[in-house]
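A single protein chain has been omitted; all remaining protein chains appear in their positions.
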Amino acid sequence: MRYSALKILTQGLTGNKGWQPAWREPEPKAEYDVLIIGAGGHGLATAYYLAKEFGVTNVAVVEKGWLGSGNIGRNTTIIRSNYLLEGNQPFYELSLKLWEGLEQDFNYNAMVSQRGILNLIHSDGQRDAFARRANAMRLSGADSELLDRDGIHAMCPFLDFDNARFPIQGALWQPRGGTVRHDAVAWGFARGADTRGVDILQNREVTGIDIEDGVVKGVQTSKGPIRAKKVAMCAAGSSGRVAALAGMRLPIESHVLQAFVSEGLKPVIPGVITFGAGHFYVSQSDKGGLVFGGDIDGYNTYAQRGNLPVVEDVCEGGMAIMPMIGRARLLRMWGGVMDMSMDGSPIIDATQTDGLYLNAGWCYGGFKATPASGYCYAHLLATGRPHDTARFFRLDRFHRGAMIDEKGVGAQPNLH
Amino acid sequence: MTQNSAQPGSKPQPNRLSHNGLIDQSRSLNFTWNGTQYQGHPGDTLASALLANGQRFVARSFKYHRPRGIFSAGPEEPSALVQLRSGAAQEPNTRATVAELFDGLTATSQNHRGSLEGDILALNDWLAPFLSAGFYYKTFMWPAAFWEKVYEPFIRASAGLGKLSMQADPDIYDHGYLHCDLLVIGAGPAGLIAALEAGRAGARVILADEDFRPGGRLNAETHAIDDAPGHAWATRAIAELASLDNVRLMTRTTVYGAFDHGVYGALERCTDHLPTSGGKPRQVLWRLYTKRALLCAGATERSIAFANNDRPGIMLAGAVRTYANRYGVTPGTRVAVLTNNDDGWRTAQDLQSAGVTVTALIDTRSGVSPPKNADRIETGCAVANTRGRRGLGQISLTNGAVIDADCLAVAGGWSPNVHLSSHQRGRPTWRDDIAAFVPGSELPQGMSVAGAANGTPTLAAAMAEAQTTTRALLQDLGHSATGADLPRASDEPASISAFWHVKAKGRAWVDLQNDVTAKDIYQSQKEAFRSVELLKRYTTLGMATDQGKTANVLGLAILAEAAGQTIPETGTTIFRPPYTPVPIGALAGRARGKDFRPYRLTPSHKWAEENGATFVETGPWMRAQWFARPGETGWRDSVDREVRMTRNSVGICDVTTLGKIDIQGRDAAEFLNHVYANGFAKLPVGKVRYGIMLREDGICYDDGTTARLSETHFVMTTTTVNAVAVFRNLEFARQCLWPDLDVHLISTTDGWAQYAVAGPNARALLSKVVDDLDLSNEAFPFMACTECTVFGGTPARLFRISFSGELAYEIAVPTRFGDSMIRALMEVGKEFDVTPYGTEALGVMRIEKGHFAGNELTGQTTAAMLGLGGMVSKKKDSIGLPLSQRSEMIRDDDLRLVGFHPVDKGIDLNAGAHFLTKGDPEDMAHDQGWMTSVAWSPELGHSIGLGFLKNGQNRMGETLRAFDPVRGKDTAVTVVSPHHIDPEGARQRG
Amino acid sequence: MAEIKLTAAPVLGTNLSIGTNTIQERDDLALVSIATPLDQDQDSQADLARALSAGWGLDLPAPTRASSAGDAHAIQTTADQMLLIFPHEGPDGNAVVQSKLDGAGYTTEQTDVWLVLEIAGPETLAALERLCPMDLRGVPDGTATRTVMEHMGALVLRHSAERFWLLTASSSAGSFLHAVEQSYRNVT
Partner (left out) sequence: MIIPHPLLGPRDAAEFVYLGDASLIARPDGLAPDAIDQFHSYTYLRDNPAGVHRELWYHEQGDRSWLVVTRNTLTHEILSAELARDVARAEGRSR
C-alpha cells in the first residue's frame, strides 16, 4: 500500500478501516542468500538497500525481539556529518545525503528535519580544532560555518552569554544537521524491505552461527535453524554476544548511554545544540519534548538503564548553557546499550570466516549512520568489496595502527 | 448539600461542602485562574479550589484540543495541566491536582490559541478522521522541501503543551545525600505501619511521601482505624514518628527513581507551596543510600473506555471521594457513578452522606447488589456515550437509559503503583483476581513491596502485610521489632470483574493527554504494530507527561482484546524513571552559572588582578592571558610587548598549573623508565630531564620534565590538562603492573607557587633572589635543579628549564609565599624592566621556538609525528612501546610537525587551515595536513605557524596552500623548520 | 633597595559565622604525607609506629579512622600512605617530621596543598548533608575519609557531631568555601 495524502483522505472518510499491515509476519524459508542478524535500523536498512539497490531479495532479517526495539528506538535522533577524520567524514556525509532523499525513497515520512546543529566553542584551542573540522567537512563536500558570539546570539538568545563558567566564544554550525523521527526510520526501512520480498523474522533469537571448515552455513535460532549463504552480524549493542557465537573477540565494549526527554513544551530550541565544556546536547522533538543527553555512564553493561551521577551531570550541563530550562521537567530517562569501539569508530568488514560479515562498533553515533551503514554493508555483502566511503572501517586497523580516533582518547572505549 | 457560608469579603465557592474536609475553612486564600480571582482554603490544591469554584473545563488536550477537566486527585493527572506562576518563574505543565494552594497563586490554562473556551485549534477535532494513529508517517512528504518549511513549523507550533518563560530560572536548587537502614516510600496506611515498626525498633528510617499531608488514602476515605477516622490515626502515627530521632519524615518528597544497589532519587519540594522561595532552595534533590527499601506507594485508579469518556466532569471515582472527603468539594451537583468493582460503591455512599445528589450508580457486573446510595441503581450495563460540549451534561447507558449528570465518577479498578519496582529489570506480573499488574519477582536490590502497591488493596490486609514485611526486613538488618499490635481496621469487600471497553460508536479515549483512542489501538494492531513497545511508539500511548499512569493498563487490555489474546500473553507495562517529572533545575542543583564547576586560581591571581590581567579558562584553572598596560589598544599590543620584553630582558609567568607529582622510593627510577618512553634510570641527582609519555596504544599523550632531587626522590611535572590522568596512570602502573616496586606518589601541584623567569636577564634577576647559590652556567647549567632558599631563608626549588627558548628558570616556593613571591620578583626585576607575561605570550614564544602543546597533542599524535620518534627507547619495556611500532605509525610519509611562513608576510595565518598541494583538487583524498598553531612573531615581524604535514620533514621550502574555506581564506605558505628562532638552542643554554 | 622578606599568607583567612555556626580556616597546622616503604617483613611499619607514638603520641591510623592526640591526627589516605596533621607554623613541617621519623617513611610536605576549614555549630550535619555523599551522621567521632563535594575532592574529619574539619585543594579553596557557606545558608 502506497502512502499518500489521498490515501489518508480516503481512509479517513471510510473510517480508517482499510489500512494494511505495514509488513508481513512470514515463516522463514529454508535458505536465504543473506541472513542479517538484528532488525534494528542498520539491519533493516541493509536489507532494504540489498533489495532495492543490489537486487538481492532472498534476504532474512532475524530479530530476537520486535523490529526496531534496539537503539534505533532509544536514541536522541540526531543526524549530522560534522566529522573530522578522513576515515569518517565522507561516510557520514554520504549518510546525510541519503537522509535527505530517504522519505521519498521509501515512501514513509520519517520527519527528517534539517534545522541545524550548533557545537558551542568555549576556548581558543577548541576554536582551532573546530576550524580544522569545519574545513575537513568542506573538503568532503559537507556544509559548515564558524559562528561568533553575535551569530549565536541571533540564533539562540536564551543561551547564557553573561554569567557562564565557560563563556561561549563561538560555534561550529552545520545547517544540514538536524533530527529524524527515529522509530519511523526503522518502520520505513522495514516496510520498504518487506515490500521487496525481504522476510523480517521477529521474536526469534539467534543462538548459534553454523560454521563448517571456515565457511558459514547458517544460524541456529530459538525457533530452529535457518540456512544462509552469507550471515551478516548487525546487532550493535549486542555485537560482543553475537560475535562470541562465532568465536570472535571484538575491539568493543558494551556501555550504556542514557537519554532524556522533558515534558512537552511550545517550541524553544531551533535545532540541535551541544555544549563544548560539559556533557550536554539537546534538541526539541516535534511533539515539544526537549530530547537531551550527555556522556555514557562509563562502565561495561548490557542493562538498558543508567545511574544518577550521569543524570545530574547532564542536567548540570544543560543549566550551565541554558538556565531557562530549570523549570522544565525531565519526563523520562532510558538507556541504550552501545557498542563502544576502541577508537570510537565503527567496523563494516568481512571476517576471517568465509561468508560471515560484521557491522558493529557504532558507539553512540549509530543513528545518524543508519542509511549509509545499510548502504555500505549491502554493498559489501552484494559485491564482496567495501564501499569507498567505508573502506577505512576495517577490523585489522588496530593491528596496523590505523585507528580512526576522532576524540583522540585511545583504546579506552568509555572515553569516546 | 450544604453550601459554605461566605466569609466577609469572600465570594461563595459553589461546590464547597462546608462540613467536610481536612482543610482549614476558617481561612481563605486568594488565587487567580485565567485572570479571574477566586478563593480557596489552606489544605486545598489548585484542582480542589477550582472544582470548589465550579471550574470544570480547565485544559485542552494535546492533539485534538478537546475540552478537558480535572480527572484525578493526584500525580496521575493526565488532563488538568496548567501554567503556574508568571514571569521568569512560570512553570508549564503543572498538574493542578498536586499544586498546593497558596495565597496569591496565579495560574493559566495552556495549549490553546485564543482563549481556553475559543481555542481555534479545536478545529483539529473535526479533522480527527484524517489524524488517526500514525497519520503523519504517511503524508507531508510532498514536495520534499515542504517538511521543514511548511508542515513541521505548523505541527510544532500546535504541538507542545505549556510555555517556558525563556528567562533564566530565578530560583536556586540544592542536592543532598541521606543514609538509612530502611526507606519507606509512601506514608499511607502501609507505609505508616512500616515506619512505626522500624522506627520503634531503632532502625534508621526515612519515610518519604509526595503529598503535603501524609496519610495517603486515609485522608481520602472514610475508613475507621481503632474506631476513629483513618486520618486521625495517621495524624497520631505521624506525631509518634516525628518524636523518634532515628526517623526522618519527609513530606512533599517524591521518591522518583530506584537506581543500582539501593540508591534512590528523591525530590523534596521545599518552597513550591509558598508565594516565594525567599532565597532558599526551591527544591532539594536527595540521593538516598538505603540498606532496604519498602515500597508502599499505593495504587492508582484507572478509567473505562467508552464513547466520549473524556469530557470535563468525568473523573476517577476515587478522586471524587478524595475531593469530597479530604477537600470538602463536590465535583458536581448531580453525580453518576460507573463501576466494575465494589470500591466504586463507596463513591456513591460518601457523596450521599455529604449531601450530594447521586443520580445513578451503574455497575457493569450482573448479579451484584450495590447499596442504595443513588437515585437509581443499574447493574449489568455501562455508559455508552456522553453529552455536553464544555462539560458533562448527560450520559446514556448501554441499556438505552439517559441520565442527567454533571459529574461521572468512573471506577475501573486500581493498578498497584509498581513503578519503582520496575525501574531496573523487574517486569510486573498479572493477577486475574484483582485484574491488575503487581510487582514481579525481580525487584531492585533491597526492595520489598507492601500494601496496595503489592496488590493488597484492603486496609487491614495492607497494614498487616506492611507489618509482616517490615519485621522480616528488621531481622535482616539486625534489629528486633517491638511486637506492638496492629491497629484495628476493617477489611471492606474488594471484588472486581475486569471490564475495559464499551464497544460502541464514537471515540473512546484511553490516553487522555495524548488523545489515543481505542480505535487507534485497533488500527495499530491491524497495521502490525502488535507489541506493546511498538504500540506505544506508533500511537504515543503512555508517552505523555503522566507516563500513562491511568492509561497503560487500559491500553494493554484493549490491545489484548484486539489481538484476541489474554493480557499476560499480550505483554506488560514497565515504567522508567522518574515516577513523576523532575525539574531539570533540581537535577542540576547548584551547578549553574559561575558555579557550574569550581575555579582553580594560581598563587599570583590576586596580584595579576591588580595588574591589569585578563584571565582565561584553562580547564578548571583561571590563568592570566595577558597584562594590559595603559595606552595599549588591544590584546596584540600587550602580547607583543610581553614577548619583546621577555626576549630582550626578562619576563615572569606563573606556571603553577602544571601538574607536579612527588615520586619517592627505592625503585622510583626504574618506575620512571616504565612510564616514560625515554630513559630515566640514569638521570643524575640535581638534574632535570625532558620526557614523553605514551598511552599503551603508542600515542604520545603527555610530556614534561622530571627532576631528581635525591637517589630516591623525583619531582615530575605534567601538562596542566593531563595532570589528573597522568597521576591515575602512574597509580595504575604502580599498583597493577609493577606492584612490587617501592615507589610512592603524591600530588604537590597546589603546594608550590612556581614561576618561570625567562630572558637574557633571568640569571641576573634570580641572583638577587636565591640565597648563596652559584647560578653561573658552569655551576648551574641548562637542565640543572636544586633545592635552595630565597630572600633570606624561604625554602624554594630551582629548575633551569625553558619553554620560551630563552635562558630560563622555574622557581618554586611554598604556596603560602606565592603572592609575596611574585611581588618580590617584580620588585627586584624593576631594574631589568621585567614584565609579567600571560598564556598568550607563552604561546607565542613556544610556537616561535617550535615546542608543541595542547593543539599538537590531540591524542592522535605519535612521537614520530612530533619528530621525537628517536626518543622512544627500544631497550627497555615502557608503556606504549610495542604498539608505537605498528606499521602505520612509523611510516616515513606520515604527518610531521613542521613550521610555516606566509609567502606574503603581511597575511596572518589561521590555525585549522588544511594544506593542499598546489594544483591538487580540494578534497579529502588530497588533504596534506593542517595548521595546528599560529602566532604573530614580534621577533620575525610576521605570522608563523606550526602544523602537521604529510612527509613534512622532506618538504622544507615547498610552497603549499593553507586552505581555509570556512573563513574564506586560501593562503600560500612556505614549509620551514618548526624552530622559527634559535634552532640551535644557544639562548637557553647560555 | 630594602631587604625583601617573603611573607606567608593563609589560603583564604576565613573566619565567619552563619547563624550560630562558624567556618574558620586553620592555618596553624602542618600537613605532611608519610608513605610506608614497600617491605614484606613489615619492619618499616613497626619503625613508623614507634616514631609516630614517640613524636606525636599517635597510633598508626586505620582505614576511615583517624588516630588522634589533641590537635595531632594521622589519617590513612591510601593503602600505604597517611597524612599527618599537627600544630606547627612555618614552612618546615616536612623537616620536622623527617627528623622524627629518621627514615621510617617517605615524607612529602603537604601543608600548602590543602585548605583546612574547621566548621562547627548545630546545623553542621544538616549543611554537610547538602555537600557530602558520605554518611557523617551515623559514624563515630574520629571518622576520616576522602570523598568529593560539589566536584571538589575533600578530606573529612569528624571531631564531633557539631565539629568537623574539611580539607580541600588550596587552588580551588575559594569555590570550596563558597560551597560550604552556601550549604549552611541553605539549611539555616
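Labels A, B and C are assigned to the chains in the order they are written; within every chain, residues are numbered from 1.
To be clear about the criterion, a contact is a pair of C-beta atoms (placed from the backbone, for glycine too) under 8 Å apart; a residue touches a chain by one contact, two chains touch by 3 or more.
Note that the structure is a prediction, hence the values are computed from the model and not measured.
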| item | value |
| --- | --- |
| Touched by the hidden chain, restricted to displayed chains | A, B, C |
| Residue of B:G792, B:P882 or B:P921 touching the missing chain in the full complex | B:P882 |
| Per the touch definition above, residue among C:P10, C:G55 or C:P133 touching the missing chain | C:P133 |
| Contact with the hidden chain (one of C:T7, C:T22 or C:T64) | C:T64 |
| Contact partner of the left-out chain, one of C:T14, C:T111, C:T145 or C:S175 | C:T145 |
| Per the touch definition above, residue among A:P28, A:G87, A:G170 or A:P251 touching the missing chain | A:P251 |
| In subunit C, positions touching the absent partner | 63-64, 76-79, 133, 145-148, 153 |
| Absent chain, residues of subunit A that touch it | 238, 240-241, 249-254, 298-303, 307, 309, 342, 398-399, 411-414 |
| Footprint left on subunit B by the chain that the document does not show | 259-263, 287, 289, 424-425, 445, 667, 670, 696-697, 724, 728, 731-732, 735-741, 876-879, 881-883, 885-886 |
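Definition applied: only the chains that are shown with their structure count from here on.
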| item | value |
| --- | --- |
| Arrangement of touching chains [line / ring / star / complete / other] | line |
| Per Cα centroids, the chain farthest from subunit C | A |
| Distance between chain centroids, defined by C-alpha means - subunit B, subunit C (Å) | 32 |
| Euclidean distance of C-alpha centroids - subunit A vs subunit C, Å | 49 |
| Junction residues of subunit B - those touching two or more other chains | 175, 287, 591, 595, 597, 599 |
| Where subunit C touches two or more other chains at once, by residue number | none |
| Subunit A partner contacts - residues on subunit B that touch it in the complex | 62, 89-93, 129-130, 132, 135-142, 144, 147-148, 152, 155-157, 159-169, 171, 173, 175, 257, 259-260, 263, 265, 285, 287, 423-425, 519, 523, 526-529, 531, 533-534, 537-538, 540, 543-545, 547, 576-578, 581-585, 587-589, 591-597, 599, 616-618, 695-699, 701, 854-855, 858-861, 883, 886-889, 910-914, 922-925, 927, 930-933, 963-967 |
| Contact footprint of subunit C on subunit B as seen in their complex | 172, 174-179, 204, 280-281, 284, 287, 289, 590-591, 595, 597-602, 620-621, 656, 662, 664-666, 712-713, 740-744, 746-752, 790-792, 794-795, 813-817, 819-821, 824, 827-828 |
| Parts of subunit C lying in touch with subunit B, wherever the complex brings them together | 1, 3-11, 33, 35, 37-39, 80-81, 91-92, 106, 108-114, 129-130, 132-135, 137-138, 150-152, 169-172, 174-176, 178-179, 182-183, 186 |
